[in-house]
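Read the structure below first, then the notes.
Of the protein chains in this complex, all but one are displayed in their positions.
Let's turn to subunit A:
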Amino acid sequence: MARTVVAARGVGKEVSSGGAPLTILSDVSMSVAAGESLAIVGRSGSGKTTLLSLLAGLDLPSAGEIELDGTRIDGLDEDARAGLRAGRVGFVFQSFQLLAGFTALENVMLPAELAGLADAQDRARAALERVGLGKRLDHYPHQLSGGEQQRVALARAFSGEPAILFADEPTGNLDTTTGAEIIDLLFEMNAARGTTLILVTHDTQLAARCGRRITLREGRLDG
């Protein structure tokens, strides 16, 4: 049995909206084993993205426990959680989230640099080479197409050799063909490195390629 790298136990999230409490997640328990790929699916507003941000330690739950790579993170402050993410966790976003003022190479170097790795540039070059953008190192995001930008984001996500990759609707901003290419690339890289993959999507095709799927309905796990 593989090691559990991400776990949630009785996780709930409430926010106040206009003074009244609004429950976004309630009593969610789940776990993901190392190397596993998991799709979180559900309708808009079901709490998928909130769950993803809690699992990645971007936000704190109102109730319950969360474990990331063997460490309880629900009691850690923001800096400690960031420190835990550095070098262990990669991200792919629907809106790519590249820094506009940085070249493709510089964008990809960021996670390794933040993790204090000395060979950040070599890793970044290799990662960009791997996604087919070896000749676009010095291009800025606005000089790249949507699909190319998402490739850069994939290169960035994998350059730090993360143990876990979180992806939020990675094909949401792309046309079907380009989206399919990105998905192929994502799973290829995932398989090659044995990375744990947790992704949020309502693209059934994409969800079908994951080893496991969980569905959220109105903030609760369905079934």
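FYI, a residue touches a chain if its C-beta (ideal position, glycine included) is under 8 Å from a C-beta of that chain, and two chains touch if they have at least 3 such contacts; residues count from 1.
The rule we apply is simple: contacts and distances are computed from a predicted model.
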item	value
Chain not displayed: protein name in its UniProt record ("NADH-quinone oxidoreductase subunit K", "Phenylalanine--tRNA ligase beta subunit", "FtsX-like permease family protein" or "ATP-dependent DNA helicase RecQ")	"FtsX-like permease family protein"
Candidates A:V89, A:A104, A:L144 or A:L206 - the one touching the absent chain	A:V89
Option touching the unshown chain, where A:A33, A:L58, A:L137 or A:A180 are the choices	A:L58
Residue ranges of subunit A at the interface with the undisplayed chain	49-50, 52-53, 56, 58-59, 78-79, 82-83, 85-87, 89, 91, 93, 97, 99-102, 106, 110-111, 113-116, 140, 156, 168
